[in-house]
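Submitted below is the structure of interest, expressed as C-alpha cells.
Here the complex is missing one protein chain, while the rest keep their positions.
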Amino acid sequence: MILFVLRTGSNSSTLREKLKSTSASFRFLNLYGKEVAVAWPDQEVENVKDESVEVVVKTKKSYVLAGNEWKKDPTIVKVRDVEIGGNKVVVAAGPCAVENEEQTLTVAKAVKKAGASLLRGGAFKPRTSPYSFQGLGEEGLKILRKASEETGLPVVSEILDSKDIEEFKRYADMVQIGARNSQNFTLLREVGKLGKPVLLKRGLGNTVEELLQSAEYILMEGNGSVVLCERGIRTFERSTRFTLDLGGMVAGKLMSHLPFCADPSHPAGKRELVHSLALASVAAGADMLLIEVHPRPEVALSDSEQQLTPDSFHLLMERIRALSHALGRSA
Amino acid sequence: MILFVLRTGSNSSTLREKLKSTSASFRFLNLYGKEVAVAWPDQEVENVKDESVEVVVKTKKSYVLAGNEWKKDPTIVKVRDVEIGGNKVVVAAGPCAVENEEQTLTVAKAVKKAGASLLRGGAFKPRTSPYSFQGLGEEGLKILRKASEETGLPVVSEILDSKDIEEFKRYADMVQIGARNSQNFTLLREVGKLGKPVLLKRGLGNTVEELLQSAEYILMEGNGSVVLCERGIRTFERSTRFTLDLGGMVAGKLMSHLPFCADPSHPAGKRELVHSLALASVAAGADMLLIEVHPRPEVALSDSEQQLTPDSFHLLMERIRALSHALGRSA
Amino acid sequence: MILFVLRTGSNSSTLREKLKSTSASFRFLNLYGKEVAVAWPDQEVENVKDESVEVVVKTKKSYVLAGNEWKKDPTIVKVRDVEIGGNKVVVAAGPCAVENEEQTLTVAKAVKKAGASLLRGGAFKPRTSPYSFQGLGEEGLKILRKASEETGLPVVSEILDSKDIEEFKRYADMVQIGARNSQNFTLLREVGKLGKPVLLKRGLGNTVEELLQSAEYILMEGNGSVVLCERGIRTFERSTRFTLDLGGMVAGKLMSHLPFCADPSHPAGKRELVHSLALASVAAGADMLLIEVHPRPEVALSDSEQQLTPDSFHLLMERIRALSHALGRSA
Partner (left out) sequence: MILFVLRTGSNSSTLREKLKSTSASFRFLNLYGKEVAVAWPDQEVENVKDESVEVVVKTKKSYVLAGNEWKKDPTIVKVRDVEIGGNKVVVAAGPCAVENEEQTLTVAKAVKKAGASLLRGGAFKPRTSPYSFQGLGEEGLKILRKASEETGLPVVSEILDSKDIEEFKRYADMVQIGARNSQNFTLLREVGKLGKPVLLKRGLGNTVEELLQSAEYILMEGNGSVVLCERGIRTFERSTRFTLDLGGMVAGKLMSHLPFCADPSHPAGKRELVHSLALASVAAGADMLLIEVHPRPEVALSDSEQQLTPDSFHLLMERIRALSHALGRSA
C-alpha cells in the first residue's frame, strides 16, 4: 500500500478525486494531527501525485500506519492524564477478574498506594472452559468505575464482543483486546471506531508482524491510541505457562512507533516468576506493565497461581523504580 | 464437572430442585436425544442422587459433553442429507473466497461433478491485513445459496461475528468458525444457539484439548452437531505455511465422539502439497476434508498459491476414493 | 556454491587446476556414478569453465548435492538387497532397544513373518536421563547381527559417537543418526566416510532445510546412500509426544532426490496412535517406515508406551499393503 501524508491545512479534495479515478481502494483519515490517505494496491496508485501531499510512503511491509517509515517519533498514548510511551514506565495493576466491590476496592487502593498508574481488572472474562468463572460482565465494569472514582486511577478492561461497545464507552478508560481476540477483525474495527485508547494483546499463536497488522485495523479507523502488548506465546517449553517473547517486543519496537506493554503475569503462570519477568521487561524497554494483584490470591476465582499479593506488588514497584532509574527512566 | 444423563422419559424436576438447593452451577440440555444436566464444581454436587438419573459421569478432563466417557458411539453430523462421521469420507470443496456468481457457479458444478458432497466458500473473510480482499459479505452468502440451489450441494461458510447470525440462518447449511475465532467464546455460544451444524476449526496456537473445550461451549447450548477441524498449527518449520497436525487429529478422535475434518489446503500453502496431505488425512482417519478449488487459481483474490484447479481436484477425488476403498470406507 | 558435474570418462585435472588457481574452496567426489566438484563461494568460481564439465548448477539454496536441481531422478538407496525409494514401501521394524538375544530373535522372526524388510534395534541408546537404560552397546550389535543371520533381514541401528565407527562397520547394514545427533557435524562426516547406507533423522528442533544441509555433510564425503527420516518435531501440542510433520516430509520430497522414511512410533508416544500415523505416512508418500515392535511392550526397558505387539504389527502390515496397493505401490 501507499501512504500519502498531506500538508497541514491543505485541501484533500483533488487527491480524493484522483484516487477515485483509479481502480484502487483508498481511505482518508486523521492520525496524530495529520490527514493521511492510504491506498492500495500499489500499481494502481503509484503514479498519483498531488500538490496537497507532503510525503509519500511506499512500503513493502505488510503494515504502514503502525510502522515507523512515516512517523519516526515514538507515539505517546494518553489514558486520561497517564502517558504511555514517554519517559515513565507505566504500571497497570489489579485483579485478574473483578469478583466483588470489596475485593476490587482493596486492590485498587493498594496498587495506587504502591505506585500503579492504571487499574486493570476483568469484567468480561474469556475462559477456555465454559465451566470456569466467566466474570461479572457489566456489573464488573461498574465496580471498576467506582474504584476508579475512589482512587483516581483510570480503568483498563477487556472487551470480548462488539455488542458490548456501549458499556465500555461508558465505564472504561482504556479498552483491552485480549490474546484470543487479537485477530478478531470485526472487534478491532469496532474498537477503532470507539476512539478510546486500546491495549492490544498479541495472540498466543501470532507473530509480531501480525500484531502490527492487527493494530493497523484499529489505526485505519483513525484511532492512533494503541499500546501493543507482549504476553507470551505458545512454545514447547513447559516450565512456564507461555513463553514471554521479549526479543519479539524489542524487534516490534524497532518496527513501529507504538508503545509496548509487557504482561509478565500470564506467561509466568506462577507468582515466583513474576518479579523477574517484570524487571526483565522493563530492562528490555517496555513502556508499560500489566500486573495481576489480588488481596488473597489463593482464593481468587481465576489465575490464582500467578496473582501477586499487595505486599509483593509493593516490593515489585520499588524494584521497578530502582531499575527504571538506572535505565534513565522513571516509574 | 459432573454429567447426569437422565433416563428417557423421566421427569427432571426433582433433580433440578436438588441441584438448585446446592451452591453449584448447573445446566439442563438435550443432546443426541438424551436429556442431560451438567453441574460444577464437583464438590458441590457429587452426592446428589436422583431416580431420574441413568448414568453419572464424573470426569477429571477439562470437557465432558465433547468427550466420550458418556457417549461411546461416534456422532454423525447431518448437513441436510449429508452425513459426516459415518462410513463415507465427505469432501467439502469450493473457492477460498466467493468472488462473483460466475466463479462460484463454475466451481460448484465442477466439484459436484468430481464428487464433492458440500460446497465451501468464504463470504466474510478474516484477513490478517486490512488491505486484503475482505470478501463480499452477505452478497457472497446469497451467491453460495444460489449455487447450492443449482447443484444441490449444501453450503458451508465462515461466520466472523455474532451480529451476522441472521444471514447465516437464512443462507448457510453449516456454519464454520475459523481458526482465528476458535476461542471467541461469545461467537461459540451464539452459534450453539443457532442450532445449525458447525465446522469448528482449531486455532493456530491451540491444543487439541482446547479445541474440545471450545466445542463444549457449543454443545452446552444444546447443539451437538459439531465437526472438529484440524487445519495446521504454528511451528518453527518454514517449508509449509502451517504444520498439519494429523497426530493431534488422531489423538482428538480418541478423546471425543465428534467427527473430525482435515483441511490440507491451508497448512500446505502450496498447491503441490495438497494432494499428499489430503490423502494422508484420509489415511489418518479424517471423516471430512475441506479443499480449496478455484477455476483459475492464479488470479484468485485470496490464497491463490494453494487452491486447486477443477482438473486437479477431479484427480484428487479419484485418489481419495481409491484410498478410502482400501481403508474400508467410501468417498 | 556451484556444482560442476563432469562428463562421464572425462579428465578432471584441468578443472582441478583452474579451481586451485582461485581462492575458492572446492571438493571433488563421486556420487551416483558421476564425478562432481562443488566449489564455493560463488563469486570466486562463477567464471570457471572447462571442457570436462557437462552441467553447472549454481544454486541459491543452502544445499546442492542433496537437492534436485542437478539430479532429477529419485535416488534409490540399497541396504544389501533391499531398495528404499523405489516402488515398494520398505518397513523396518524391531525393538526400541535390544534387551537380550531371545527378545531380539523373537521380534526379528515375527516382523520378518509379517513382512518387514529390515530389522531395526537400538544397541547404543541416547537417553535424556542418565538413569535410564543406556543400551547393551557392542553386545547389542552382535545380537542384532545374529538375528539378521537367522532371518535374512539387514540391520539398521543408531550410532552415538564417532568412536564406535568400527563396530558399526562390522555389525550394521545401515547406520542411523538419531534426532539428537542430527546436527552433530563430526559424526555426519564420519558416517559419510564409512560409506554404509545412512538413515538420517531430523532433529526435534530442526527445519527440513536443515535436515537437507545435514545430509549434505554426508554426501560431501561421497556417500550418496542417505535416507531422510521425519520423526516428529517439538511443538506446543501435548496430546502426542512430538508432532509428526508430514507436510514437512512432503515438502522435503519436492526439495530433494533422496528417499524419505517416516517414524510414526516416536511422535505417537502411545501405541493407539501408531497405526493411523503409519498409514498417513504412507499415503503422504513415505518410502520407508520405522516401527517399534516388542514381544511384550509392557515390560520393555524403553518406550514401553509406544511399541506394538507382534500381532498388532502383523495387522498393521496388512493395512499398509492394502493402502500401498491403492496408491499404486507395493509393501
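For clarity, chains are labelled A, B and C in written order, and residue numbers in each chain start from 1.
To be clear about the criterion, a residue touches a chain if its C-beta (ideal position, glycine included) is under 8 Å from a C-beta of that chain, and two chains touch if they have at least 3 such contacts.
This one's a predicted model, so the numbers in the text were calculated from it and none came from an experiment.
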{"item": "Contacting the left-out chain in the complete assembly, out of C:Lys34, C:Lys109 or C:Arg180", "value": "C:Arg180"}
{"item": "Identified contact with the non-displayed chain, of C:Val48, C:Val191 or C:Leu204", "value": "C:Leu204"}
{"item": "Selected from A:Val90, A:Ile233 or A:Cys261 as touching the chain missing from the view", "value": "A:Ile233"}
{"item": "Hidden partner interface residues of chain C, rising order", "value": "1, 25, 38, 40-41, 62-63, 126-131, 160-163, 180-181, 183-187, 203-206, 210, 213, 216-217, 220, 233-234"}
{"item": "Interface with the unshown chain - residue positions in chain A", "value": "205, 207-209, 232-233, 235-240, 242-248, 250-252, 254-255, 267-268, 270, 272-273, 276-277, 279-285, 319, 322-323, 325-327"}
{"item": "Chain B residues that touch the omitted chain in the full complex", "value": "234-236"}
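We take it that only the chains that are shown with their structure count from here on.
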{"item": "Most heavily contacting chain pair (counted by C-beta pairs in contact)", "value": "B-C"}
{"item": "Rounded Å distance, chain B centre to chain C centre (Cα mean)", "value": "37"}
{"item": "Distance from the mean Cα position of chain C to that of chain A, given in whole angstrom", "value": "48"}
{"item": "Set of chain A residues in contact with two or more other chains", "value": "234"}
